[in-house]
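All protein chains of the complex are present and in place, except for one that has been dropped.
Now for chain A:
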Amino acid sequence: MPREVEISIIEREFIQNALQEGIRRDGREFDAFRPLELNFGDEYGVADVQLGKTRVIVRISVDVVAPPPERKFDGVFQIVTEFSPMASPAFEVGRPTDAEVILSRVLEKAIRRSNALDTESLCIIAGLKCFALRADVHIVDHDGGLIDASCIAVMAALQHFRRPDVIVEGEKATVLSTRERDPIPLSILHQPLSVTFSYYEEGNLFLVDADLAEEQVRQGEIIITMNRHGEICQVNKYGGAPVEPLDLLNLNNVALQKVKDISKFIQQKLDEDAKKRDAGGLMAELSAENAR
C-alpha cells in the first residue's frame, strides 16, 4: 500500500520554528482560512470548492426508490466519499484509509445526523415511494483541510440542488421533468459547517485550516461543526496532545465566527448563481426569440 510521503525533518523544524515566531508558512493569520472559491456547475447540485490547493467536487443526484420498511415516512439520503488517486499518491481506490473513514463519518454526523436535510420532505407516498438523495464527494486535489472543504461543498451543493416535482394521484406518482414543471429546492433545516483546528506547542497554539504540511507537523486536531445559530453539531478530538478545557470553549467562539463568514459567502455565491440562471427574468422567458 502506498504511504503518504512523510515531511522531512528540516521542513518540520522550519514550520515549528516559524510558528513559534508567530508566522505561518504561507503568511496567513493563525485564524484565517485559505482563499475559498466556490463554483456551481451547469446542472443543479454540482458544487466545486477550492480551498487553497485543496479541491473537492460534490454532485447531488436523485432517484426514486421504495423507502426502508422501518422508516416509511422518510426519504433516503446518503453521502458517499471517494478519494481519487489523482488527489494524492497515498490514496487507493477500494481501500479506505483512516482519513477517508473519518471524513465520511464526520460528514455523516455533521450533516445527516444533525438533520440538516429534512428527509421527511423526500417522501412521495408513505411506505411506497420516496426520493433517494445521494451526495458524491470527490476529493480531486489534496492539500489539507479536506473535512472543512467537503463540508462546505456538500452544504453548498444541497442548497443549490433542485429535485423534480411530482404529482401524486392515489397510489400513482408521476415525476415531472424539469421542462414540465420548475424543479423544487430541498428543504434545508440548518447549515452545519466544519472548522478544523490544528494545534501545536502542547496545545498552546491553534491554527485554523492547516494545509497538508502543517497537518503533518501538528500534535492533534479538533473538528468543530456548528451552524450559524451557534448550535454545535459535533465536536471531535481524537486523542493527540491534551489541551486545556478553557481553550476548547474559546475555539467554539472562533468556529462560530468562521461559520458565519462561510455561510454568508455560500449564500452570496448562491444568489449570484441564481441571478445568472435567471438572465432576463420573466420577459426573456415569454419572448419567442432564441439564441440561434
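In this text, a residue touches a chain if its C-beta (ideal position, glycine included) is under 8 Å from a C-beta of that chain, and two chains touch if they have at least 3 such contacts; residues count from 1.
Note that contacts and distances are computed from a predicted model.
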| task | If you had to name the missing chain as UniProt does, which of "Ribosomal RNA-processing protein 41", "Tetratricopeptide repeat protein 23", "acetyl-CoA C-acyltransferase" or "DNA replication complex GINS protein SLD5" would it be? | result | "Ribosomal RNA-processing protein 41"
| said: I'm checking contacts with the chain that's been left out. Which of A:Pro164, A:Pro183 or A:Gly240 qualifies? | reply: A:Gly240
| query | For the chain left off this view, which of A:Val64, A:Ile102, A:Val166 or A:Leu270 is in contact with it? | reply | A:Ile102
| query | Can you list where chain A touches the absent chain? | reply | 1, 3, 6, 98, 101-102, 104-105, 108-109, 113-115, 203, 219-220, 222, 226, 230-246, 248-249, 252-253, 256
